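Take this structure first; my questions come after.
Every protein chain except one is present and positioned as in the full complex.
Take a look at chain A:
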Amino acid sequence: MSDQLKNAEEYTSGTSRRSFLKQSSLITAIALAPNAVVKAAEEGLDEKIAAAIEQMPLNVTINGVKQNLKIEPRVTLLDLLRERLQLTGTKKGCDHGQCGACTVHIDGQRVNSCLTLAVTTEGKQVTTIEGLAHGEELHPMQQAFLDHDGFQCGYCTPGQIMSAVCCIREGHADSPEEIREYMSGNICRCGAYSNIVDAIMDVKQGGKKV
């Protein structure tokens, strides 16, 4: 088990980097105020110092709302959205960029938010499934998924819809074959694929702005 999770956990924990920061912050601090900081380190406060130094400012617009945040640089955009901003419409399926459930838009481009460090969105526009509709009026792609039953359990659906919008915007929805190619990064375990293709074709042919 531990062997199998090694890669996943190295990715999420970032131990070595954190140790380096702790050490370097302590060395700097010791030069400035030896007694107080050495005492702090003895009391196990080094983690807190490291954490404080690791907080980075982030200014990002999410669903049209400007956010001024302080976050650790290791935080993914997915975790920022879900854990900090309670935007839980974006789903975590694999955390490895393999299922597409976490797809969001950054400056209009679709990305896997689990593979995107939140700090890289500085100054950018992020759109999630929660930001797609205009008030009560669903986005045409949301409406099409509803009309064509492009889901069963619904868990992959936000990612599918965000991906589908870009599939059209990119000009990759001219045929079912092309849609399959450009939607192949989004897994639906319930197998609602044919309805998903129908929904995207419907929006494309309807000609509404996406």
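To be clear about the criterion, a residue touches a chain if its C-beta (ideal position, glycine included) is under 8 Å from a C-beta of that chain, and two chains touch if they have at least 3 such contacts; residues count from 1.
One rule holds in what follows: contacts and distances are computed from a predicted model.
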{"item": "Hidden subunit of the complex - UniProt protein name among \"Molybdopterin-dependent oxidoreductase\", \"Chemotaxis protein CheA\", \"Carbon monoxide dehydrogenase medium chain\" or \"Electron transfer flavoprotein beta subunit\"", "value": "\"Molybdopterin-dependent oxidoreductase\""}
{"item": "Hidden partner chain, touching residue among A:99, A:166 or A:203", "value": "A:99"}
{"item": "Listed residues A:71, A:168, A:192 or A:210, member touching the removed chain", "value": "A:192"}
{"item": "On chain A, residues whose C-beta touches the chain left out of the figure", "value": "1-5, 8-9, 12-13, 15, 44, 47, 82, 86, 88-96, 98-99, 101, 128-130, 132-133, 138, 142-143, 145-146, 149, 151-158, 161, 179-180, 183-184, 186-197"}
